[in-house]
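Note that one protein chain of the assembly has been removed; the remaining protein chains are unaltered in position.
Chain lettering (A and B) follows the sequence in which the chains are written, and residue indices restart at 1 in each chain.
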Amino acid sequence: MINFQFVRTSVVKTALSLIGKDPKAAFIAGGTNLVDLMKRGVIAPEKLIDINHLPLKQIELKNNILHIGALVSNSALAENALVKEKFPLLMLALQAGASAQLRNVATVGGNMMQRTRCGYFYDTTMPCNKRQPGSGCGAIGGYNRMHAIFGTSESCIAVHPSDMCVGLAALDAQVVIAGAKGERKINFVDFHRLAGTTPEKDNNLQKGELILRVEIPANNLNKNFHYLKVRDRTSYAFALVSVAAALEIKDGLIANARLAMGGVAHKPWRLTASEVFLRGKPATLANCEEAAKLAMKDAKGFGENDFKLKLAPNTIIEALTIAKSKA
Amino acid sequence: MAEIDNNQSGDTRRDFLKKTSLFTALSLTPLTVLKAADNKVDERFAELFEKIPLNLKVNNKPYTLKVEPRVTLLDLLREQLHLTGTKKGCDYGQCGACTIHIDGVRVNSCLSLAVMNEGKSITTIEGLAKGDELHPMQAAFIKHDGFQCGYCTPGQIMSAVACVREGHANSKDEIREYMSGNICRCGAYPNIVDAIQEVKEGGKAI
């Protein structure tokens, strides 16, 4: 690891100014992914701007919208009373990620910014268009058991590894971003990108911008919900497939449905068609199965991950079944 | 390093070298080094002088240090402070052997840059016992044989203490889940769970 410069600030404006002036600088918050990537030589910022002291650690309900500061740790968020009561789906998603130690340090903003765990991305001697544009994709034609089945491109089939983001995508969250020209707000589902021809870009955060907070509008999805993560071991492993499912059931009919998947795409994968299908219908197994089937339209395997074409719909069905069965 | 709370910074490395107090150090060094620092090719020389002041407490003992920003808290503890109870198992946050408490919170020290811990209070395995009196978790690990080779043990114990304090030790399954960030290749897990459960049920404040 190169011996980078290290500066610290507790003022957002200063942080923005620092990053704006220095193309080789990076923000560091928890560092649980950044330090890892630096150790392996995947990235080599020449300056780190420590943003841990920025005042972005609040969780508060304002006008029925939950505001979550970008520096709130994953564990603080999962343990927060408001989250447990109003957005328990998010709590489950958070608890499914990483380990207790990592969740204590990893932040909301950092979790959104984490890079893929594709082995070719991490090994600097192998081809990877995300790490080194134009070098090729090692996973296509190689080891792709963990890789994407939705929204893939010829240049990259990596998946976004976060669980928290799958929950936030399902909850219609929004992201508030600060830049040199002021603040902007985008839908969470538009934060991350598909790889397309520019897999080096994981998301739509522009150079010089900073995530300030995430906002979740109130909903009635705190009764029938589940986050189901299928992985190779019981804990502390990335998802083969994960599903965030939440239903609002009124008078025996689904008034509102939210479904998002992890481990299947370059971004948290929202299942809009399945949600539309479920709305107004009873939560029967047959309807869950039909929703799962709809979700799989346009799915494509790459050999070793073909099993996800079966696992993904099955996981949707199981997540919906558990969600609807909650009293 | 500077605590920057205004808009003045964003200098290049060379500007930084010249401007900061490190300049004093440079003025005492041979001209070649200065030249090298000014010369893009051998800018690496500059690194010799880029240590940052760091104040922290480890096991209640205050330390005033100067460290390179790239030094992790784990390597600082092991290689500079010679507190080798904290172990390096993977160095990538994937095994938990390096688990310590920072201001009471369990953390993988391998992914924490030392300089990010200015003013923090660190507890390592060496700081858990009170003199010769073992911490109840240490005693329970011995009683239940919660280890074999012992290498993951300090991390397991630090994690276990936090697990109980966090309130995540209410059932065997909860302990298993909340201790899954600590890998034990010898496979002492069931004994570790027994040890934690006993401490939890013992009800003592730990």
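Points to keep in mind about this one:
By definition in this document, a residue touches a chain if its C-beta (ideal position, glycine included) is under 8 Å from a C-beta of that chain, and two chains touch if they have at least 3 such contacts.
Here is the rule we use: contacts and distances are computed from a predicted model.
The complex includes a chain that is not drawn, and of the options "RNA polymerase subunit sigma-70", "ABC transporter permease", "Deoxyribose-phosphate aldolase" or "Molybdopterin-dependent oxidoreductase" the UniProt name matching it is "Molybdopterin-dependent oxidoreductase".
Taking the whole complex into account, subunit A touches the unshown chain at residues 1-3, 41, 117, 119-120, 122-123, 125-126, 138, 141-143, 145-146, 228, 230, 232-238, 240, 307, 310-311, 314-315, 317-318, 321. Remark: the residues of subunit B touching the chain excluded from display are 42, 44-45, 47-48, 68, 70-71, 75, 78-79, 82-92, 94-95, 97, 124-126, 128-129, 134, 138-139, 141-143, 145, 147-154, 157, 172-173, 175-177, 179-193.
Following the convention adopted for this analysis, only the chains that are shown with their structure count from here on.
Measuring from the averaged C-alpha position of subunit A to that of subunit B gives a distance of 27 Å. Those residues of subunit A that touch subunit B in the shared complex are 1-11, 13-14, 17-18, 20-22, 28, 30-32, 35-36, 38-40, 46, 48, 50, 52, 98-102, 104-105, 234-236. Interface of subunit B with subunit A (complex): residues 1-7, 9-10, 13, 16, 47, 50, 52, 68-70, 72, 91-93, 96, 99, 105-108, 111-113, 115-116, 118, 159, 162-163, 166, 168, 176-183.
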